[in-house]
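This is the structure, below, for whatever I ask next.
With one protein chain withheld, the remaining protein chains of the complex are depicted in position.
What follows is chain A.
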């Protein structure tokens, strides 16, 4: 680069000749040089700034583009996962206590149409109606030819139906994979399982949501992939459940009842081995709930848990047990039983006249309302309420069904003496059969509170003590006497030493008062009484045994024979050996070996 001198000689001489100041030229040149330097520095700085800007732009663009790409691409599973993680079903299975399937998933397909892609909508609609007769042709044609871009046709189709639709050959008819919930045993244990339906639906999959029973109560658990496909194991035994449902169904028809329920519970743990409620339904095709009328008329109604009834004389044992616990009576104490007992404007009557006084055991054996009312008078309402609360009669049961909270007992607001007396023999307080079963299990468990459960392994340890073991033992002995010489004589199953208490309660009218000819017959039993293992509560709704000259409705004639048959069938299945054993040694000679 050639530097321009500050004082170029030619211009200086020229300026001098003209008499101008040559310093002006020098200053001018210094100024020009300074400007040039400044411009150059500025250019360089601007260049650097530009460079920096471009670099930042590139960096931010890279980040932005990457974010956009990540946001817009379909999520993809890592192809090279080391474990080759098993492809899990969307919803875990439900099994019984022996691992037999109660609910599982089955892969199937849903059928949908994209009308713009349909070649011949009318023909396709005709063919579809041939395959699925329940479809409405007019509606299909309207959907296919209208402005709609997407139409669901069927939620679940079988492989045969899928092939038939394939054979129509229209490219606008498409299939989406679906997992559907399958209950292979049909109506067995339907009230416990509940049912499921599709939730949010997409083309490639649909959510399965539980709608009732354990399916709903454990909805989140069943859908949680963290469980690694482990099934939900219930305490139900499929064999027992099916046997009980079969006998209960027969018994219900024989006794002309409109509904029935039975609960079989293990005493030590509170595990429910079987819980049946009739009429039942098929959870694969769950009927719609009733929109009007009495909910208990619907097959969806779970009588064992939701049905709160006045359970009648089965409550008497609680009053007697409490009186014994408080030391007020012992099994031999005489109690006045003159009927009717007049209290204010109320009269308490017995079914028969049982004489002026009876021992406490006989009050239970003969099921005397008057005698029980007298015992409750000794206890008093406050203590009775507190005792029933500890037995769990004032709260809904803790069983793991979504319906459990709806089975809230109907408890009187006030608890005057007359209410206490009627509650003593089971009127005035409504509870579910499951409440009764857990209370009887509590007595059978030596007085330690038993909480019912449906989930295997969820049983808690022994509960709080409600009564002493001695009182529980005496109560059981009384219940055994009910079966050997009292109202439940039909319940004496040979070899299984059944103990129990019958209860026949008049049904309450919705308008107030009681029906004359409609009862709830209950038999609550414990077997075998020498070493109580199981509790069976069986309730028939409006039974009437018409074999005699006039219909018999008492539990002794209706619920007890059915319960006896249940015990006869179920006890061998539970592995209980009859305790007396066959007495004859048929065809065997006892020989003495010398």
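Operating definition for what follows: contacts are C-beta pairs under 8 Å (C-beta built on N, C-alpha and C of every residue); 3 or more make two chains touch, one makes a residue touch a chain; residues count from 1.
The rule we apply is simple: contacts and distances are computed from a predicted model.
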item: Name under which UniProt lists the unshown chain, selected from "ABC transporter permease", "Na+/H+ antiporter subunit D", "Decaprenylphospho-beta-D-erythro-pentofuranosid-2-ulose 2-reductase" or "Cell division protein FtsL"; value: "Cell division protein FtsL"
item: Identified contact with the non-displayed chain, of A:8, A:409 or A:578; value: A:578
item: Listed residues A:272, A:335, A:454 or A:493, member touching the removed chain; value: A:493
item: Omitted-chain contact residue, chosen from A:7, A:66 or A:100; value: A:100
item: Hidden partner chain, touching residue among A:118, A:173 or A:188; value: A:188
item: Chain A residues that touch the omitted chain in the full complex; value: 79-80, 84, 86-87, 89, 100-101, 104-107, 182, 184-186, 188, 238-239, 242-243, 246, 493-496, 568-569, 571-573, 577-578, 581-582, 585-586, 588, 591, 593
